[in-house]
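Here you go, one structure.
Here the complex is missing a single protein chain, while all its other protein chains stay put.
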Amino acid sequence: MKRRTDRKRELGPGMQVFGRLAKNKAAMAGLLVLSVMIVIALLSPWIIPYPYEALDFSNAFAPPSPKHWFGCDDLGRDILSRVMYGARYSLAIGLLAVLVGAAIGTVIGSVTGYFGGVIDNVLMRFLDILSAIPSILMAIVISAVFGAGFSKCILAIAISTMPQYARVLRGSIMSVRDMEYLEAASSINCSNMRIIARHILPNSFSAMLVTATMNVGTAILMAASLSYIGLGVQPPAPEWGAMLSGARGYIRDYPHMVLFPGIAIMVTVLCLNMFGDGLRDALDPKLKR
Amino acid sequence: MIRYIIKRLLWMIPVILGVSVLIFTILHFTPGDPVIMILGRDSTVEAQAQLRASMGLDRPFPVQLLSYLKDVFLHFDLGVSYNTGKSVSEEILFRFPYTFMLAFSSMLISVLIGIPLGVIAAVNQNKLWDRISMFIALLGVSMPQFWVGLLLVLLFALRLGILPPSGIGGPQYFILPIIANAFGGIASMARQGRSSMLEVIRSDYVTTARAKGVSKTGTIFRHALPNALIPVITVAGTSFGRSLGGTIVIESVFSIPGIGAYMISGINNRDYPIVQGCVVFLAVTFSIIMLLVDLMYAFVDPRIKAQYVSGSRKRRVKNEKKDR
Partner (left out) sequence: MKKKLTAVTLAMAVSVMLLAGCGGAGRTDAGGTEAERTTAAGTGTPAAETSQPGVQDAKGEAEIDEGRTVGTIDEITINVSSDIADLAPFSVTTNGRQSVLPTLYEYLAYYDPNTESGIRGILMKDFEALDGFTFRIEIYDSIYDSAGNHITAEDVAWCFNTYHELGISGLAWLVDYCKPIDDYTVELKLMSDAAGQFENVICGQVPIVSKTAYENSPDGMTEKVVSTSPYIVDRYVSGSQLVVKKNPDYWQKDDSLILDVSRANAETITFNIITESSQTAINLETGAIDIAQKISSTEASRFIDGEDADQGYHVFGTGDSNIYLLFFNMSEDSVFHDNQALRQAICYAIDTDGIVQGAAKGSAKALKAVGNPICVDYNPEWEQQDYYDYDVDKAQERMKESGYDVSKPLRIMCASTEMSQSISQIIQAYLMQIGIQTEIEVYDSALFSTYIADPTAWDMFVDTRMNNDYVTTLSSILARKGDTPAVNFCEDATLEQLAAEASGATGHSAETVEAYMQYTKEQAYVYGLMSITNYYVTNDKVADIFVNFKGLVVPGACRYYTQQ
């Protein structure tokens, strides 16, 4: 994994990468499913068959039927509607946690990678400290600090995964920073900021992109684990992990309550991973056929 | 080499110090009052103040922090639980074997399943078998752990009745938790296996071997595989270290009295010495494991051994990237 990024030369033109990616059927399948999910999530307020939080005790525990494709939960809410609407929460947690984590990580990683020296040392030691704590542990502790909830859950996951991005970025910056085009840039009096933003970041982007794609899935799973421990997103928000852990007491009597949110998580994370793997292969010039 | 090990060990001290300060500070400012947790929601203000004073929680933050650090670093004492007065260090040492066993065995299982999947994928690059084996590897990492755990229990404990559903006891008690925990690691093993195998397959000496007329299978097993396995050590080690913390959910599903379950009880009761103790202890363990992984890596790969001797910083960078 690391070697490829280390030795990675300049990206081929974007089209070339895309061409390679398009040939990867698994990645394309993943991308397709993900796109459908995102469309569903965006349109969900208008296309869900029932209001996602409407209680209807007469339908409590209703099994899947033509009326309720995924059945109903313990309070008689339509599970299909909840899963569809819940995609907003789950995907948003995944994407936002990654965006926030990557943003902080990018700043730290580029500063430390480019400047080196004392700054590098201080920041890297700080990251050493953070990464000595396993990320799920960190997320749990941070969730306990902030309390449960949607935005707090995102923040907890973002902070606990942030060191990864910083390290990936710093690593790839280290590997390109002695390259000639940078020397050229600084010789024509480009400012440091400009060098980082214009030259280094784009070159380190591919490594970040792969990590980020995979981590969207990890974040969704982590949110589910937090829900299980009681620190994740809270009802009535139909976040998949919260639905799943809330329904686990009914796993034997009404398995449909546990199966559908579980499958939603599984399919999403699987597709993210397939796409991420494909992306990495495509971005890696050495793997060109 | 010895100098390098000592240097790394010494370097652990400031890192652990940092971890201790960080976790203590975070928890100190965490809302949720341990005193109320102990006395109950309807307790009187006087009783709360009295207990707060007797627990030393009314002292200023720096004083509390310093006294904690002193206990941890000078006496190797992680304190006592607010609730029970029991020594946290003792409890952790008692519970650690369960967590260690769980994490180590699941790492082994994921190597045993993940690497063959990765090799199959690499040898059949971009063909159907590549996709199928990677798909299988990814399935495991795509499911929430507690979901997998419960489904396994339903199948093996309830329907088939061949394994106990939870608790500890003979080896059979650990089979389900280990499998459930191993699922997540398979994907990263398979990925690492696949990519390093691909790299080796393309290298000159394998081409040479093929040119010499060695069969494809022969090349793979005799030449490519051993070399491809070197980076796997790092991934396996990292995944082992990380799953020491990651067993939290599994311990909870299967009621295994490991460190994760202990920490959750600490968080629920706002029993901060327990949470701090667990985090600090896991951080130390994690750092030691990472050191061992690096040493082992050097041991099997002479190229890197050479780097250690020259003390290049570059290796550091590489390792850090491997950590992800």
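A and B label the chains in the order they appear, each numbered from 1.
The rule is simple: a contact is a pair of C-beta atoms (placed from the backbone, for glycine too) under 8 Å apart; a residue touches a chain by one contact, two chains touch by 3 or more.
Just so it is clear, the model here is predicted, and its values are computed rather than measured.
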Selected from A:I40, A:L55, A:I119 or A:A185 as touching the chain missing from the view: A:L55
Candidates B:P31, B:G170 or B:G213 - the one touching the absent chain: B:P31
The missing chain sits against subunit B at residues 31-34, 36-47, 50-51, 54, 81-86, 91, 94-95, 150, 153-154, 157-158, 161, 164-168, 252-258, 261-262, 265, 267-270
Even though one chain is hidden, which residues of subunit A still touch it in the full complex? 45, 51, 53-58, 60, 74-76, 144, 147-148, 230-231, 234-236, 246, 248-254
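As a convention for this text, only the chains that are shown with their structure count from here on.
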Per the centroid of Cα atoms for each chain, what is the distance between subunit A and subunit B, given in Å? 20
Which residues of subunit B touch subunit A in the complex? 14-16, 18-19, 22-23, 26-27, 29-32, 126, 131, 134-135, 138-139, 141-147, 150, 154, 158, 187, 191-192, 195-196, 198-199, 202, 231, 235, 241-246, 248-249, 252, 263-264, 267-268, 275, 278-279, 282-283, 286-287, 317-318, 320-324
Tell me, which parts of subunit A touch subunit B in their complex? 1-6, 23-26, 124-126, 128-137, 140-142, 144-145, 147, 164, 167-168, 170-171, 174-175, 211, 217, 221, 224-225, 228-230, 241, 244-245, 248, 251-252, 258, 262, 265-270, 273-274, 277, 286-287, 289
